[in-house]
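With one protein chain held back, the other chains of the complex are shown just where they sit.
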Amino acid sequence: MSDEKVPVGGSFTENLKMILTVVFVCVVSAALLGFVYSKTKGPIAHSRQQELVRALGYILPEHDNQPVETRRSLPAEGLKCRRYTYTGTRDGGITGRALQTCTTRGFGPVIHLLVGVSKEGAVTGVYILSHQETPGLGAKITEEQKRFPWWRRECGTGGCPGNRPFLRQFANRRVETFTFKVERDGGDVAAITASTISSRAVAEAVREAVEVLTGLDRKGGGR
Amino acid sequence: MNSWQNFSKGVWKENPVLRLLLGFCPTLAVTTSAVDALGMGAATAFVLLCSNLVVSGIKRVVPDQMRIPVYIVVIASFVTIVDLVLQAYFYDLSKSLGLFIPLIVVNCIILGRAESFASKNSMFQSLLDALGMGIGFTLALLVLGSIREVLGSGSIFGLALVSAECPRVLLFVLPPGAFITLGLLLWMMNELDAWRTRRA
Partner (left out) sequence: MPENSIFSLVLGAILVNNVIFARFLGICPYLGVSRSQETAVGMGLAVTFVMTLATAITWPVQHLVLQRIEVGDGMNLGFLQTIAFILVIASLVQLVEIVLKKFSQKLYRALGIYLPLITTNCAILGVAILCIQQELDYLRSLVFAFSSALGFTLAIVIFAGIREALALRKVPERLAGVPIGLITAGILAMAFMGFAGLGE
């Protein structure tokens, strides 16, 4: 955008030609994009779901169904997201549930996470779907401990899921024996250095998820 | 200049990032790891290639006053295509690059080359120009990304180089590190130039 201006006046055909050219280019672009979009729509939805499928596979206890298919909504008043539960079953019996929820109490706008709880009420896994915490500080909630030396790769290119130290500490914890608060608040959760806010947000979210999921079991399974 | 010079200038002598000093925003933002740097470089190079070709192809038909908006529409279309393709087939990369994929459309390099070269040269030469610039951009990003990843995370392309206990210089993957590393890199380029002229 420089100081060239559309000449006021100018011949009618000149102006018409200009407008037509722009319109033509826009139409061609829109058509091209529409085409590409129609082709990629499916794969995009699939990719988005793949992450969820992988996460559920990791955090739920042994199951032989597709938990994604068991999605049920929960009321989520006051939350920035919708809440869903997923159920893992084996041989028809429930082995565990997962809650997909979010928290705004972290440092960034919102953290989306999945919490898996076994039928007995123990946490089986926590997976952070997305966050905008500070890199190097709060972002360490998802930090992986990279394998060293790198040629000893036992877990393939996806990395080892169990390698996230902060989230790993929630494994097998129960509300009865573990206080889901950061140590600074008198609990048992080891916070990330200099990132109490992010750590606290996750700890609270996990605690709430456990309460919700065990409450569901008491009520006799999902809505 | 001949075709070879036209191509190679983008890689070194007129490297868009290190010499022309363009496109700093993505350069600083996505070079926290070598993989992200490579991905961004490839995406930008693709858009540059396509837009240079199209702009050169339609240069006779576009009225002069309308050329900037038209170029913008062309560039934005290719950026959207890249965005959709990345989301569909390279989902993790698209999440790491995030906001900076749509921002490719305001990358001064692309509009700059369209305006200053593609609109005045043949399609073939525009193609070479884009290829050279694209490769140069990717290389610059790769160098920066590798340095920052090795020093800041102790890994390269996601593969750990040092044990978990070895301290890393976290600064390099944080914003200040981006500025400082690029600044030092540009300084070294200047030193390199001076040394070569002294030798000659």
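Labels for the chains are A and B, by order of writing; each one numbers its residues from 1.
Basically, a residue touches a chain if its C-beta (ideal position, glycine included) is under 8 Å from a C-beta of that chain, and two chains touch if they have at least 3 such contacts.
Remember, it's a predicted structure, so these values are computed and weren't measured experimentally.
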Among the chains presented, those that the missing one touches: A, B
Options B:N6, B:S33, B:S51 or B:T80, residue touching the unrepresented chain: B:T80
Contact residue for the chain not shown (choose from A:V28, A:L74 or A:L137): A:L137
Interface with the undisplayed chain - residues on chain B: 21-22, 24-25, 28-29, 68-69, 72-73, 76-77, 79-80, 83-84, 99, 102-103, 105-108, 111, 171, 174-180, 182-184, 186-187, 190-191, 194
Interface with the unshown chain - residue positions in chain A: 1-3, 5, 29-30, 33-34, 37-38, 41, 80, 104-105, 107, 109-110, 134, 137, 197
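Methods note: only the chains that are shown with their structure count from here on.
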Chain B contact footprint on chain A (complex, rising order): 1-2, 4-7, 14, 17-18, 21-22, 25-26, 29, 32-33, 36-37, 40, 42-44, 46-48, 50-51, 130, 135-136, 145-150, 157
Chain A-facing residues of chain B, complex: 32, 58, 61-66, 68-70, 73-74, 76-77, 80-81, 84-85, 87-89, 91, 95, 153-155, 158-164, 170, 173-174
